[in-house]
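Please see the structure below; I have some questions.
Here the complex is missing one protein chain, while the rest keep their positions.
In order of appearance the chains are A and B, and numbering begins at 1 in each one.
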Amino acid sequence: MNPPVATTFFFYLLAAIMLIGGVFVITRKNAVHSALALIATLLAQAGIYLMLYAPFVAGVQIILYAGGIMVLFLFVIMLISIERSLKERMLNRQWVVGGLAALALGALFISVYVKGKNLFPTPKVPVFETNNTQTVGNLLYGQYMFPFEIASLLLLVAIIGAVVMAKKRI
Amino acid sequence: MGALLQYIQSYLSSDKTPGAAGNFFWATVYILLVFLGLSVAVIAMNWLERKILAHMQVRLGPMRVGPHGLLQPIADAIKLLLKEDIMPAEADGLVFWTAPLIVVLAAFTVFVVVPFGPAHAITDMNIGILFMLGVSSLSVLGIVMAGWASNSHYPLMGALRSSAQMVSYEVAMGLAVVSVIIMTSLNDQGTGTLSMIGIVQSQMAQGEWFVFKFFPLGLIGFAIFAIAMVAETNRAPFDLPEAESELTAGFHTEYSGFRWSLFFLAEYSAMIAVSSIAVTLWLGGWLRPFPNWLHGATWDLIFSLVPGITFLLLGAITFFNVVRMPKHPLFKIQTIGLAGFGAVLGLIGLLLFLPPVRDRVGDIFWFSAKVAGFMYLYIWYRGTFPRYRFDQLMKVGWKVLLPTGLGLLILTAGVGMRTEIWKAIQGATQR
Partner (left out) sequence: MTDPKTLSPPSLETHVAAHDKTFLDANELVINMGPQHPATHGVLRVILRLDGEKVLGLECVIGYLHRGVEKIAENRTYTMFNPYVDRMDYVAAVSNGLGYCEAVEKLLSVEAPPRAQYIRVILTELNRIASHQLWLGTHALDIGAITPLFYTFRDREEILKIFEKYCGARLTTHAFRIGGLQYEAYDGFEKDVKDFVKFVRPKIDEYEELLTTNRIWVERTKKVGVISSKDCIALGVTGPVLRASGVKWDIRKALPYANYKNFDFEIPTGQNGDTYDRYIVRMIEMRQSLRIIEQAVGGIPEGPVMAKVPKVMKPPVGEVYHSIEAPKGELGYFIVSDGSTQPYRIRVRPPSFVNLQALDLMCRGQLVADVIAVIGTLDIVLGEVDR
């Protein structure tokens, strides 16, 4: 018998890493430190996916976000002068408005959670681990074929746009 | 106590990996064994690289520390541990400190899923190959962090080169891997697998290593991977991040002592890791060579004796060199040491002839032998090729390997589905 992976301890551990990482992302003055905190957050998120018996999503999360996108983030950040951003002030004059908006959003979430408990579906028995990848594949290339292709087309447009913006003379 | 013993023994009869069987004791033992084996392999690789490269370049290589320089890696390790650990004054302390740790962690963690045999892996994951690629891609982070944290121009340029290079070649590498995953799905159920053990088992079931599958498609995929993996590990001829003639030492220029040795360790274990992926995906993992051509009980027996014979041969070569040692009183200790080393090799060889050991170690031997072949290739490349320039490297990655990989993917899928496609065409024409 497999011992359960999804213990409460691990959930709280990963959630704490995510939260602390998230706070660091916005509070660090040094952009590289922020990016590293974001990587920690993303890795913890991959751990949460594993706990939800979605190993494929977790693996893709690591490869794409932590290994790919964040490397490019760092790549760009390293090219920018860090000294200037260190001198800038963290908060501008709109922080009151921002704080109010954040509070309102939080209140909305809580109210939805409290009032609409019955709206959420009851937790299902987790999908058996071994079939996860195949299930994802079948869904992507079966039921959700059209949205999938639309998404890839959007990405292509984004790539071409990026190239056009970066290079004046092609 | 009895229950504990039974818990330990219960696994021995199982044919699953300790991770899959959920046996914590054996999983720990395996983790320790893999870690130890890897460290020994890195040490041996260090010595072998210096020796083989030296002999390719008409020189002797290390000869002083121990007979034929056998103790040189240990001397190096002691030197590195005793060296002062310097951190540049303007460096970013925390990042500088974590970078080598991330690189080493990434390099060692991938070995969790490396299948040395059907039951000889720490665990078997459903997403094995994805896990390996993902975790090994994390080592780029460590390199980028090291280059940035050093706060110096050469490491920064090394880090930039390295991240660009690794991200680019990962794409081609991924495409080659996907073509193998398509090949695993060619069975009755039509479902492929990402599990490392599953991939080898499907090669066994299809009676063909994936290098030879759909000739030459498998071979092309293998070639793409073999090129990309050299680039992934920053080795010659793609060793631009640490090109010593341009960037002194690249991203680890400012590192010294123990932290530098961590980068060294990570580089070599990453080489072993990507070689294991190549062996698992294309060269039949732990399967012995010529299973179709030379089959039957007799051949099985002969092939099961090969590990022992190999070690006996190594022992014999050592003894031959013992005889050739200079007959000078000052060389007495060295001669005795070399003879002792030969005796150990011979004893291991004899031990490998014992039937219970033989049956359990055969897989590991074939897997390691194939990986060792790749390690030799790495050294050979280094002795032969000049270094690519950065733009040429990118050209090879994006303009040669990537299109080839895409074409390969489409072709592999097409050839794999040929009967279905054929039926569909026939159906369309009949209507």
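Throughout what follows, contacts are C-beta pairs under 8 Å (C-beta built on N, C-alpha and C of every residue); 3 or more make two chains touch, one makes a residue touch a chain.
It should be emphasised that the depicted structure is a prediction, and the values quoted were computed from it without experimental measurement.
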Margin query: Going by the contact rule already stated, which one of B:T191, B:T384 or B:Q426 would touch the omitted chain in the full complex?
Written below: B:T384
Notebook entry, point to check: Where the complex has a chain not shown, which of B:G37, B:P237 or B:G257 is the residue touching it?
Noted result: B:P237
Margin query: Considering the complete complex, identify which of B:S10, B:T28 or B:Q57 is in touch with the unshown chain.
Written below: B:Q57
Check: Tell me, which residues in chain B touch the chain that this view leaves out?
Finding: 53, 56-59, 153-154, 157, 236-237, 239-240, 243-246, 248, 382-392
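Keep this in mind: only the chains that are shown with their structure count from here on.
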Item checked: Inter-chain centre distance, chain A versus chain B - centres from mean C-alpha coordinates, in Å -> 31
Notebook entry, point to check: Hey, which residues of chain B end up touching chain A in the complex?
Noted result: 22, 92, 94-95, 125-127, 130-131, 133-135, 137-138, 140-141, 144-145, 147-148, 156, 159-160, 163-164, 166-167, 170, 191, 194
Item checked: Residues of chain A that touch chain B when the two form their complex -> 1-3, 30, 32-33, 36, 39, 55-56, 58-60, 62-63, 66-68, 70-72, 74-75, 78-79, 129-130, 132-134
